[in-house]
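The chains shown are only part of the set, and none of them has been moved.
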Amino acid sequence: MKNNVPVGIIMGSDSDLPIMQEAAKILDYFEIEYELTIVSAHRTPERLVDYAKKSKSKGIQVIIAGAGGAAHLPGMVASLTELPVIGVPIKTSTLNGLDSLLSIVQMPRGVPVATVAINGSKNAGILAAQIIGLKDSDIQKKVLKYKEEMKEEVVKKADKLEEIGYSEYLK
Amino acid sequence: MKNNVPVGIIMGSDSDLPIMQEAAKILDYFEIEYELTIVSAHRTPERLVDYAKKSKSKGIQVIIAGAGGAAHLPGMVASLTELPVIGVPIKTSTLNGLDSLLSIVQMPRGVPVATVAINGSKNAGILAAQIIGLKDSDIQKKVLKYKEEMKEEVVKKADKLEEIGYSEYLK
Amino acid sequence: MKNNVPVGIIMGSDSDLPIMQEAAKILDYFEIEYELTIVSAHRTPERLVDYAKKSKSKGIQVIIAGAGGAAHLPGMVASLTELPVIGVPIKTSTLNGLDSLLSIVQMPRGVPVATVAINGSKNAGILAAQIIGLKDSDIQKKVLKYKEEMKEEVVKKADKLEEIGYSEYLK
């Protein structure tokens, strides 16, 4: 794994990668370095302990952890580090991710996980950027710029919709 | 902790004890020895790892783990031992234990937790006895006898109800 | 049905077989013999009673029962035998298996069903192996080895992912 990058992205299984790559992509956009790997709470528990305990000394500042079902990865990592941990509940084939969401967000007093929406890994990346932006005003400016661009994109679409009407727009 | 007892009962917090004592009581009834302690997945993660990894060599055969909310204790213990782990979802003040249930039962392929009903710690104890009973026919006989006694108790109540009628019975 | 096999796998309908075969396959992997058949709680209730009551004398040690919807098979079998019963809630086309899960796990005091995840029949097989492993150290070693293999598989995937990056990995 890379050294001295500010964000660690981990996920419980490579089947989570199609979702979790969105966090990586938005960090690329913000030009924030990250490492990305697989750490399974249930199949590699010692790897989890090792990852979480070494993360701070390696220079990581924020950990993004995605998992589905009985999703224990984010909470267990959070229990083992003083760094902020962002949890991404992955949609499941049976309960649509409600199980993942509750397994991640309902943490007991003392150990928070900053939970985003089901499959919300892009927002996990943005949240990491906002947190890192508190120390790095360049990144904070990029976040602000990103928000501006989103706004402009919506306005552009709205203008087009108002101009051509919904039937034309939907073609 | 005691040595060489066949059942380990653990819970995430002493607030779970009023529920989890039912597992202890039914094991007392079956004359199965156990140890009972607090192991918090989130506040004492290393204790969890230690407990789970040493359990087999200490002679434990079945682990009963109760937890509420984002209930990671049973699943994390299961990830760290080859012993069967029974999970007890504790009722929560907000979501009534639906969060605990899904956090415990929805384990990924490879790492099962034998989940019982919300607050079902008595059944966790009975299940432990059934499992130990496979090796110890005395205990299996006690399970059978327990089932007989339950049956008799129901029949006795039914007889009384049929005899005196529901209004009298409810007084 | 086979005689003197330690695991009985039953399911409410042959439509459950695509899911329930996973339990058989993992038992094959552990070289644990089993019988596998259909027992419908609602369409063949007497067959259910017969199956459950004879299971112990036939040599069965653990019963795995899968069912969907108003899933009564695991609980009814559990009511009729002193053996441990593992319940597999099958995903349903309307409520996604939440109905199956609650029908199986929410057993009353006195009669536990060791419930696994929705469609978690592979884990049901592993749990059976863990239980049988308490008596048979060869099987317990295989469970341990299986856990090791899972770990190695994750690590191998993680190494590959770290090496080639997520875009390459997803191709």
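Letters are used for the chains, namely A, B and C, taken in the order the chains are written, and counting of residues starts over at 1 for each.
Definition applied: a residue touches a chain if its C-beta (ideal position, glycine included) is under 8 Å from a C-beta of that chain, and two chains touch if they have at least 3 such contacts.
As the structure is a prediction and not an experimental result, all values here were calculated from the model.
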item	value
Whole-complex copies, counting every chain including the 3 in place	8
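By definition in this document, only the chains that are shown with their structure count from here on.
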item	value
Chain contact graph, described as a line, ring, star, complete graph or other shape	complete
Degree value of the rotation bringing chain A onto chain C, based on Cα positions, nearest 5	90
Homomeric contact chain A-chain B: same or different residue positions, threshold half	same
Between chain B and chain C, centroid-to-centroid distance (C-alpha), Å	19
Centre-of-Cα separation between chain C and chain A, whole angstrom	34
Distance between chain centroids, defined by C-alpha means - chain A, chain B (Å)	35
Set of chain A residues in contact with two or more other chains	13, 40, 43, 69-70, 94-95
List of chain A residues in touch with chain C within their complex	1, 13-14, 17-18, 20-21, 24, 35-40, 43-44, 47, 69-70, 93-96
Chain B contact footprint on chain A (complex, rising order)	12-13, 40-43, 45-46, 49, 68-72, 75-76, 78-80, 92, 94-95, 98-99, 102-108, 110-111, 113
Contact set on chain C toward chain A in their complex	91, 96-98, 117-119, 147, 150-151, 153-155, 157-158, 161-162, 165-167, 169-170
